[in-house]
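After the structure tokens below, expect a handful of questions from me.
The complex is shown incomplete by one protein chain, all other protein chains being positioned as in the whole.
Note that the chains are named A, B and C in the order they appear, and that numbering of residues resets to 1 at the start of each chain.
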Amino acid sequence: MSRNSIVFGFGLAVALFSGWVLFPRALYVNQHQPIEFRHKIHAEKSGITDCAQCHVFRDDGEFAGLPSNDTCAGCHSDRIGTSPAEAKLVESYIKPGHEVPWLVYSRQPANVWFSHSIHVKRAGLNCTDCHGNLGESDQMHLYQVNRISGYSRDIWGHSMSRLGRVPGDGMKMGDCEDCHRRHGVEVGCLGCHQ
Amino acid sequence: MSSTVLTDSRWIARGAERTSFSRFLAWLAPWSAMLTLGVYAAFLCLYRGLNQTNMDNRFAFGLWIFLDLGIIALGAGAFFTGFLVYILKRAELRPILNTAVVVGFICYSGAVAILMIDVGQPLRAWFTFWHPNTHSMLTEVTFCISCYLLVLCLEYIPILLRNRQLRRLPSFLVFEHQLHNLVPVLAGIGTFLSFFHQGSLGGLYGVLRGRPFAFRHGFFIWPSTFFLFILSAIATGPSFLMLVTATVEKVTGKQLVPQDVFRRLGFISGILLGIYVAAKSIDTLIWLNFTSPAEGFAPWTYYIHKPFGTPVLFAEIVLFGLIPAFLLLYRKTAAHRGWLFSAAALACIGVLMNRFVLTVQTLALPTLPFDDFLTYTPSWQEVASFGGVIAYGVIVYSLSYRYLSLFPQPKGEDAHVPRS
Amino acid sequence: MKVTRRDLFVWGAGAAAGLVFTPVPWKLLDDVSIWTQNWPWIPQPPRGPVEVKQSFCSLCPQGCALKVKTAGGWPVGIAGTSTNPLTRGALCPLAFGAHQLNWHPQRVRTVRHNGVPSSWSDARAAFAKACSEGPVVIIDGQPGRAASTVLASFAEKHNGSYRVEMSPETRALMPFESWTGVSAFSLGYDLENAYTIVSFGAPLLDGWGVPGRFTRLWAERAAGRSDPQLRLIQIEDSLSHTASRAWKWVNIRPGSESAMAAGLARALIEEKLVSARGPMPVITISAAASQSGISESALGELARTIVARPPVLAIASNHNPEIAALNVVLGAVGAHGGVVRRSKRTGKYIPAEAQIPNARAVLIDSSVPWDFAPDSNAEIFRFVAWDGGLQKCDWLLPAAGFLEELTDIPNAPTSAVETYAIAPQLSKPQFEIQSAAQFLVSVDPTLPTVEKVIHSRCEELFHQRAGTVYGQEVTGVAKFDSAQKLEAELEKASTWVGDPPPPGELRCELREWPPTMIAESSQNWASTWNAPVLPPLATKLYRESSLREAPGRRTV
Partner (left out) sequence: MSARYGMVIDLDRCTGCGACMMACAAENNVPPLPQASARTGLTPLLVRKVSNGLEGSDRREVFIPILCMHCEYDTPCVHVCPQQAVEVDKATGIVMQMPQRCLGCRYCMTACPYHARYFNWWDPAWPKGMEKSLNPGVATRMRGVVEKCNLCHARLHAAKEKAAAAGKREIDPADYVPACVEACPARAIRFGNLADPKDPVAQESQSQDAFRLLAKLGTEPKIYYKSKEPWVQAMAEPNSGPIVEAKHV
């Protein structure tokens, strides 16, 4: 009997190890941002305090999302610093006029409709409520893409168990629903899908 | 020849006489071919999508749904026999218990397999368990069928483990014992689940307010078809068991069960069929005179489109309902093997016909005043996967019959009558 | 120690039990279903800022005003401009899928010489050579545009001839041109003031004129009324879309429109229902009745019904002198609610016959319907955005597709007032395209460019100080303090509308009753516009609905 339980336990251990440790590594591919952007530096050096200074709302209320080249070119039309990252920005994107192919941590699929206007302007949410402290981060964290679904790992959240998540870590539909439930805001499927 | 574990004869129950391995293979060959074609067709439907079928936006359900409803009705023998033996303690039916379980297992697993091809996005089918809509009959069906399939597996395993080779593993034997003691409980659960999904399969169409041909009132949340389906299923399940067993006797040329078992089954079938026919007639009258007119549909309009004329209604209720019921109950005919089995066959055809009318005619009939009557012929992919399920059934049954002891054996130490 | 079979079973059991408590089965289940929701091979719409812009459709001579939604610089949605006084926010069905046309599989992507890929320089050289060797014929489908001016002046300078392929609506007006001497291109119908409209198979509600004009007019004054303010009488051999909606449908034998018109004219004159103008039709009432397959009494009854509620206007689906003559008998020419002259501007044009003898080269502008097939041994230079196939042409030259070039929008045929508008380019050209005008300018640089002509037209409008500009708001031309301002306003896809002409501008006398002509069958949306292909969506929807057959040659 003891032999049986040892063998059984061994099988159990192997499964648990591969499931919790090996599986995530196999599931996600690491990718790197085209440019080592650093929110913190920008906040300190240029005194940008408000996210909306770069992540602007268009006049029609649509949120522009990531700043386009001309926003960056506002300061970086030519090199103003010494960092290689800036050099790359100026030389290979702004001057040739290519938009920077940023990897968006919170990118949702085409069937999701999300209005920043409604959440920020009407409901008065802060950026950090959903995006966490990305704005103060010293540098961009590793971007991991799911081999199967193609989603960023930030959508599921970094802990495979989805336990102990903080704002900005985990943006699945369930997370939206939780917040909506907490605030008693009810929208149907097509309230957020398109 | 060296008799290794893999030798065919070593797997056959001691004392059981079976045909030669080569003849057995010859028997399996055509069925395997049929199954292979079916699997290929199913693959096409999954890989290329349902455009491989001839279903369309108005004929959204086709051959497959009819098949599912049909074989699930015929498979009802499994739970019902279990119910009779373990709950109502009708010991005389024990001999066909194993067959009943195998047949049930085949029917249900086959139905579930077809359903997985029939839905457009099988990989998302589990959403039904995660986000169930409790108001939907289909949710009820999905839950009950999948649970009952699990029950059937659990009932099948002990039969499997009693195989001559497998039972040599002590742990298996222990497992088998445990399971076997569970069987009465399983039979109870199975009965409960089956009542519900047989019913909700009927409810599936009965709730269709938008299809006055199928729509029925009932009581509480269940339309009358809910109860009619349960009745017709338990009425014809035993008949189907009789037919299967009789066929096996023909093929193997052995007498496998005591003949009074057949008469007993026939009697049960007959009684229930009689009740069903009565209930069905009453329901039909209510529907023709009240339910349908209230929805703005004059009942005669359902029967102006050939081939679905009133003869179909007559055949379903009288020819394949009342008559077999009579034949099964009337002593003289019931005593006569020929009459008995043709009556059973009629009953089975009747239940299939009922399912066909409900699934196919409902969709063929127009609802909008400017709609026209539609027809549909299944594509070869649909037919092939249909055939694949039948072949699968034959093969599984043949294997079970050869290597497991489905029937009490006249002699030999393995001669096995389930313990009480 | 020896691993037994049992060990394997036990180990497997342990592993299986363990796996259930790992993310593996659950996460895979989740990710796989998410995968099915985002299959990589399923196209998704472009991301990017969405803007709404204004322009005009140039796919047929009607030039309807468009509200165009763009995303990432590509048109992604079409709707009508409700502020436009002529089209009033309505469009033909095809327009709603027009933004797909630029990616149509039959799009002409490169210059082709007898089917083989060639280059613009070769085409230019070949054309220049042709011009030096003999006369060229230049065919235009939408005269009055800036581009038309370029084409015409090229023809003039290089002893060629400039001809025009006319829309069915314009052809229906041709008889009046020959009788009054006023160009069919400056004639129109005063629909708004007509109380009875007799249509001889003209698809008034199904591809005739500007949908926003007649369809809206009919919807407001006639639809569903037993005694409508506007009586639409459809005389047609089949229950067409128009016939099925008309106040009255007169079911006649195919091809008997002319006889019907003449018969009606005779009945009107004989029964003194009109103050007789001009000669008596040769055909007798009984002959007309028997030819058109209705009883004499019905014909007489119809004649009385027609004049019961004047003003009356008869509309032919195509060139048909007898129907035109009926208008003269009815006194509809030059009258309130009849055939009117909208401007003094446009001159007459030589109609483009399919027969083109002794020309060295024929240049066909992209505005000419693909059906127009020149029967000539001359070298043919055809500008077209889509290849309709089955047409002989030596040079196939890729022209601008939908909204791919700046153009101006002259009068719509049948319009009762003079109009002018500029259609800005809203879609980036994907291939090396050129309009016929650009091509000719590159051959003869002394010609004015389209932009120049548009500019001078704006100057002209400004100096006339007449008319009104309909944009975001309505402004009289007199209010503009410079031609530049006016041009700038028009470049925002506003529309200039001239002042309505004084009545009685048009006089028309008939010397003898015109000869009978075989009336051509009427057409519909699918056949009026000049592109040889339909938007794939239109083909699909016509196939999947019982509305009408999708024209076979115009497939996806």
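The rule we apply is simple: a residue touches a chain if its C-beta (ideal position, glycine included) is under 8 Å from a C-beta of that chain, and two chains touch if they have at least 3 such contacts.
Keep in mind that what you see is a predicted model, and the values were worked out from it rather than measured.
Q: The chain left out here touches which displayed chains?
A: For the complete complex, the undisplayed chain touches A, B, C.
Q: Touching the hidden chain in the complete assembly: which of B:18, B:90 or B:124 does that?
A: With B:18, B:90 or B:124 as choices, the missing chain is touched by B:124.
Q: I'm checking contacts with the chain that's been left out. Which of B:18, B:164, B:211 or B:336 qualifies?
A: With B:18, B:164, B:211 or B:336 as choices, the missing chain is touched by B:211.
Q: Tell me which residue among C:43, C:115 or C:445 touches the hidden chain in the full complex.
A: C:43
Q: Touching the hidden chain in the full complex, which residues of chain A are there? Just list them.
A: On the chain A side, contact with the omitted chain comes from 57, 60-62, 109-111, 113, 115, 117-118, 121-122, 186-191, 193-194.
Q: Just checking the interface: what residues of chain C touch the absent partner chain?
A: Residues touching the hidden chain, for chain C, are 36-37, 39, 41-48, 50, 69, 71-72, 74-80, 89-97, 99-100, 102-105, 205-206, 211-212, 215-216, 218-219, 223-226, 238-239, 241-242, 244-245, 249, 251, 430, 525, 535-549, 555-556.
Q: List the chain B residues touching the unshown chain?
A: Contact residues on chain B toward the absent chain are 49-51, 55-61, 118-122, 124-125, 127-128, 130-133, 135-139, 142, 204, 207-212, 294-298, 301, 362-363, 366-372.
Note that only the chains that are shown with their structure count from here on.
Q: Can the chain contact pattern be summarised as a line, a ring, a star, a complete graph, or none of these (other)?
A: Topology of touching chains reads as a line.
Q: Report the inter-centroid distance (CA atoms only) between chain B and chain C in whole Å.
A: 63
Q: Measure off the straight-line distance from the CA centroid of chain A to the CA centroid of chain B, and report it in whole Å.
A: About 52 Å, centre to centre.
Q: Do you know which chain B residues sit against two or more other chains?
A: Chain B, residues with two or more chain partners: not present.
Q: What residues of chain C sit close enough to touch chain A in their complex?
A: Those in contact with chain A are residues 6-7, 10-19, 21-24, 27-28, 31-32, 34-35, 37-38, 40, 44-45, 49-50.
Q: In the complex of these two chains, what residues of chain B are touching chain C?
A: By the definition above, chain B touches chain C via 121, 123-124, 126-127, 169, 171.
Q: Show me the residue ranges of chain A that touch chain C in the complex, using the header's touch definition.
A: For this pair, the touching residues of chain A are 3-4, 7-16, 18-20, 23-24, 27, 58, 62, 64, 109-111, 146, 148-151, 156, 160-161.
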